[in-house]
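The structure under discussion is supplied below as structure tokens; questions concerning it will follow.
Missing here: one protein chain of the complex. Every other protein chain is in place.
Right after this comes chain A.
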Amino acid sequence: MSLSDTARTQGATPATQRRDPRQIPDRLTTRGQRVLKSWEALLLLVGIAIFVANCFASPYFLSPWSLSDATFNFTEKAMIAFAMALLIISGEIDLSVAAIIALASTAMGAAATAGFGTPVLVGIGLGTGLLCGAFNGVLVTRLGLPSIVVTIGTMSLFRGLSYIVLGDGAYRGYPDGFAFFGQGYVFWVVSFEFVLFAVLAVIFTVLLHKTNFGRAVFSVGNNATAALFSGIRVPRVKMILFLLTGLMSGVAAICLTSRLGSTRPSIGLGMELEVVTMVVLGGVSILGGSGSIPGIVIAAFVLGLLTFGLGLLNVPGIVISIFTGALLIGVIALPRLIAKGRR
């Protein structure tokens, strides 16, 4: 039984009857009204508020280089979040993404130490990500296991392999050209990572919202049985999404490793939860079936600006996490509280 199945039944109990958020809204409103009332609009408002507050709070915030630095807070996480969004929309989840980063980074470190050049390292990073994604995908789609449990297991397994290889050591000797992915700038203050983030945002927007495959993802998440009967190969769609999430984790591993210039087994620890936070904040239903990529992009900026702004004010990282946690619960609770008040 998938995560979506279990959670949906729970949400639909008569005791807590409410309007299904996935039902097609009555089209009496105009397109403009719908956009204004959308989740993305609310989130954009929150984002603008945080941006303005940041401008007042710190004199160092509003400079091109500051803002450029701020983007590094979210680019790598957002790359994974795009793929994770598709996976969660289809009713599955992958908690092993940060562990995939650790394993891919370890594999690249081992190859770099053996003297391979940058192109080989990139290939190894992407390949490891794909392999890990395939492993998750096979366990979920072929054996029919719940993805949340499988990926909690592989999360320990992948990072565990990294610990077995590295122990308390680290890989440092990366070739010079490799540094470009995480530290390079395309022009002026625009970093390579940011350009990659933007390109991926466009690709994923088109993939989810403009292709047959995207429609299949939504229908699998809304009703897997109905999707199957309408000719969608549900296991294959899910398998592709696990592969895609693995691949994007590999991409993020390349960027992060290149930016840090070293690999330890604890690299990216806890990042899976930040990625899920970003996806949920971006308006993707954790129960599957709804969500959008533009929402993820806005959520990435909101989280990144919040973290960076508080960092400028010398707020410790752990305290910043209070804000992100409260933002996650608050932004989801608020519309429900308002809806309750109206009734």
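Assume contacts are C-beta pairs under 8 Å (C-beta built on N, C-alpha and C of every residue); 3 or more make two chains touch, one makes a residue touch a chain; residues count from 1.
Keep in mind that, in the parts below, contacts and distances are computed from a predicted model.
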| item | value |
| --- | --- |
| Hidden subunit of the complex - UniProt protein name among "ABC transporter permease", "Imidazole glycerol phosphate synthase subunit HisH", "Sarcosine oxidase subunit alpha family protein" or "Transketolase" | "ABC transporter permease" |
| Contacting the left-out chain in the complete assembly, out of A:L67, A:V120, A:A134 or A:L157 | A:L157 |
| Candidates A:I50, A:A70, A:V97 or A:V280 - the one touching the absent chain | A:V280 |
| Hidden partner chain, touching residue among A:G127, A:P146 or A:G311 | A:P146 |
| Where the unshown chain meets chain A, residue by residue | 1, 3, 5-7, 9-16, 18, 139, 143-146, 148-150, 152-161, 163-164, 167-168, 265, 270, 273, 276-277, 280, 286-287, 316, 318-322, 324-326, 328-329, 332-333, 336-337, 340 |
